Every structure is written in structure tokens, then in C-alpha cells.
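What follows is a structure written as C-alpha cells; I'll ask about it next.
Removed: one protein chain of the complex. Kept in place: all other protein chains.
Our next item is chain A:
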């Protein structure tokens, strides 16, 4: 990639590519002989396919093939006992409405679309339930799958405390809805070599899944995904529609492209699961927390279980000797969920951070003071010190920037005509992960450095961060550094998820650079050059066009000794209209405490994007089903409301920017998740402060404000 146009060393290395259309996304690869796949989807919610009439479709103009469970090519992993649970497309069973049941391949997208409308299925229908609230009510007593219960001290100690808060919080299904629609191009060559252009958060994961399903050697598969138009978690797995496309390509011997519709984005590529949570908090009158209980039900599917970290935060975020949590998943007849930005922690934080605010109110304490009072020095759950935590400083910075001193503790105090102003705060926290990754570095005598790793960039600016790490270590200007990613043939790296890429891949970049530096120093010494000689001179002197090194890097014992988290504090000011019920977010201040900030611009973008996603979660986003039919009702961008510019006020971002001494060589921790985690509670808390109305069901739409009095 050409970095010549960068104005500032902190600019996004691929920014110009993205805004000029040169960045090539999966769907833009024009392979010779490319064909187009369109899915036929089930119109019932549960049951069995009795017949599939594909004759008319097969005869339609331009159609090459119609593939379904009846004529699919073999996928050995699906045949074996205990193979992947999700045999969607490979079975006559219907698990959810909108399930892919056939793929029509034609020589144009339009023809495939038309032919897909001609495929007729008949079904044996069965009773179903897509209503999560109903499912929870029906099964509340049953012990379902989830995660192990957690207990420290006395169970449900909150019940006997001097001051008690116990409340239930509801989150609807949210759909990731990145701008880029999901899909894949699969090209199965005659010798069982497969090339894939994917929209994926992990090229190695996609490669591994395809190898596993078709039982072909992993080296046979090449996955490319250099640019991704947003993922938010939905591209963390290889979905049945992608496997179907690979099957189709194998079947017809031509490359097949599929790009699903916005409507299909709601049914078959995951969602943030709905959740119902009960929080019990107990405190002494002086504001000391004495008991925390967090019980959560999360939505899952009937054909595959999905769990996430909904109750994690309750275990360590506040100083409290008595904590118990329970997390249970309850199946409904919908597609399996998947992590959505901030994943389970964002769900849990809405409940916990709302309840903390409710407790502060019950105690007549400033919610910020209440949090500071109960801020732990050590991680009580793991019984370890935190590697690095500067929450009190973050509170101080954020509260000053939002103007917290203007806030009145009594709700409904700041009134100007019909507008009521309120301030809210909440905290976000996420495990500061570090995985294992390899990076190859090639230092060239022309002064350039090439770094390569099979990591991804779903938008956060992976290449920019890595380039800055290398530039700082080697003193090479950023426009001489090229970071290559999104290709499964590069040295392995994990999928981009869990806010771990900078920590994981960045550490390997660090190690590569350190190693290159010492090699240059050695070469310099061997050729009687000054130890500080420029590497270009050293390479030239040694007649070396380049040197290269590959390093694998991973965490060590430090993770046993310390508890490592990234933190965020969100401050929100809202104005609520008392007649119309409209909530306008007036100002946002988010403070990140995530170690060293390696790449200031892209880090800020992460926080801004998280806040925008948080406004959506708090105020507008909800995937609505008609449970009589099991079908989504608002499955388009006019009716599924992601925030628009007019919803977003000034967003101020601040970083503590102090290195975590233990986590990795950069001292940098991930921040993609903390940008969103907790945010929705800050809004709900601000709404309460403005109006005295406590909304415990997201999103906080105008009707809910009017309904509660």
C-alpha cells in the first residue's frame, strides 16, 4: 500500500484508499467466469422441508445450478457424529424463519434473484416460539445450560442489607448491521485447491472452518480479506451461507459470489442476544456495598448454544465481599446469536450500572462518589492485584469535562421549559486480552520495512497501529513501512475480536522490530561500523538487499500474577422533552483507561464509534419480531434505527494514556469493547437524573418516557 499521501504520521495508513474507493472489499474481486449465488430461505419457523421444487428455477434464464440439502456435495464433517451442530443447509430441518434452504447460482445476480423466487418449498410445520420473554417465563424454574454459578461470601446477601435495590432489566435483540453486507466469493479449483475472498474477522479461522468441513488440507485453502466494511462480531465465524457457497463452487466448478440482502442480515449471521437480568444490590447506609447478585438469562438457539460474559463484571468491578452470579441461556426458534461489540459485558453493564445508579439514588449519594467509594484496590474474584487501573483519575477527568458539578442529585431539577436536563455516568470494563501471533518483518536496503501477519482489519485501523509501533521502535518513518494483513498465507494470527489485536499482534511486531534492531547492531559490529549506524548503510555495507525475521509472541507468567483489564468511563448529558418524550443526547465524554495509546487517531475513532453504537443501544436499536410468524418486522435500514448524525452530539474522548507495566511490551491494552460497554447505562442514568423516570428496558424510545410516570 502506498503511504505517500499521509499528512501526519498518525493518519490511518489506508485512509486515502478507503475514501477514494481504492480499498478492495471481498465483493469487488472480479474473477473470470464469476457466477452469482442467491439464497432461498425458509418461510416457516420450525419443522421440516417436505419437498423442494426447483424445476422452474433451473429452467430460468442464466441459471447454472440450484443446490440444496437434496443434491449438495459431500461435506464430511457434517456427516460424522458430533460434527458441527449447525448443519443448516445440510439438513431438511428448519430451525428458524429465513433459514437458507437452497442456493441458486446464475450468470448474473438479477437472474439468480429471480430464479430464487421460483423455488417452491413445502413444509411440515411445527409449533415454535421466538419470544424470548415468553421462553424465560416458561422455563424459569428449569435448570438450563449456561455458565457455572459464581459465589463469594454469602449468597444473596443483598436481601438483608440496610438498603436494598432489586430490579429487572430487559434488552432486546440487536442486529450488528455493519454497512457492508455479508458474503463470500468461493473458487474451488479442480485439484481441491480453494481460493476464498471473504468478509471475515479472521482469515485463519475461515480457512480452518472450510478445511474442517470439507476435510481437505488446510494448505489447500487460501483466504483473502484485506478490507472489511465493519463486522462488530458478526464476521467472527464462517456461516452456513458461506459453506453453501463453497459447496456451490465445488459443485459447478466455477467461482461463486454471494452477498446477502439487508433483510437476510437479520436472520442468518447472528445478533446480540436478548437478555433479561435481575440485579440485587445491598449497601450500608454509609454507602458501602455489602452484596451483589446478578442473575441473567440470555437468548440462544435450539440447534446450537451461545454463551457470553454477561455476568462477568459483577464479580470484580466493585469492592464487595458477598457476590453471586448465575447465567442461563434459554433457546428460542431463531438463528444462533453471536458476539456483538462489547458482547455480553455490554449487556451485563447496562443492568449492573443502572442498578448501581439506582442504589446511589436510594442512598441519596452522588453516583460518582458511590462508585469511587466502592472502587476495589485488588481483584477480589481472582484474588490478584490489577496490573494497571486508573479509574479514579478517569472519573476526575471525565466529570470535569462533562460539567458534573452542574448536576443536581435530585432528579428533575434542571428544567428549562419543556426540556429537562440530566447527567449520567457509568463504567465499562473488558478483559485486556493478549493471544499468540506471528509476524514476519523484512527490512530492506532501500529503507523500507514490510511487516506481514494473517490478522484482520474490520475497521479499527490495525495497520496504522502496527506501523506506529514499528516506526517508533526502528525510527523508520511511517510512509516507509508497509503492514500486510488479511491473507491466510501470512504468518498466523488470531481473529480480530475481544479487543486483542493490538496487544497480540502488536507484541509480535515489537518482537520482530527488536530482533531486527539487534541483527543490524550485530552486522554493524561485525563490519566495524558504528553501533548507531543507519540500517540502510549497514545492509549496503554487508551487500544485503534485505534481512528478514519471523517472531511468534505470546503472553507469559505475568497473566498469572496480575488481573488485566481495560476500563472506560462514560459521561452523558441528555435533554428530555417532557411532552414528546424525545431524548436528545446533548454531550458525551468518554474516558479510556487502556494503557499506552499507540495510535491516537484510530484510538479516538474507536471511542467515538463505541459511543455512537452506545447511543443506538440506549435509544434506538431493536430487532422486532412478530412472534406469531417468527419473522422480523423491521429488517431494513429505514425501520431498524441506527443513530444518524443528527442523533450524535459532540463527543469528547480522553485517555489516561499510562502504560500497563505488565501486559505487553507496549503497555497497551485493547479498547474496541470498552468504548461501548456501559454506555447505554450512562444514558439511562442521565434520563433518570433528568426526569426521575427509570427505564429498565432498552431502547429508551419516546413512548417509554411517556408511559412511565
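Just so it is clear, a contact is a pair of C-beta atoms (placed from the backbone, for glycine too) under 8 Å apart; a residue touches a chain by one contact, two chains touch by 3 or more; residues count from 1.
Methods note: contacts and distances are computed from a predicted model.
Student: Given the options "sn-glycerol-3-phosphate ABC transporter ATP-binding protein UgpC", "ChsH2 C-terminal OB-fold domain-containing protein", "Oxidoreductase" or "Osmoprotectant transport system permease protein", which would UniProt use as the protein name of the unshown chain?
Tutor: So, among "sn-glycerol-3-phosphate ABC transporter ATP-binding protein UgpC", "ChsH2 C-terminal OB-fold domain-containing protein", "Oxidoreductase" or "Osmoprotectant transport system permease protein", the name matching the hidden chain's UniProt entry is "Oxidoreductase".
Student: In the whole complex, not just what's shown, which of A:372, A:536 or A:624 touches the removed chain?
Tutor: Checking each option in A:372, A:536 or A:624, the one touching the absent chain turns out to be A:624.
Student: Could I get the residues of chain A that touch the absent chain, sorted low to high?
Tutor: Its contact residues with the unshown chain are 43, 108, 110-111, 113-114, 117, 418, 577, 579-582, 584, 619-620, 624, 626, 628-629, 631, 633-634, 636, 638-639, 641, 643-647, 701-703, 706-707.
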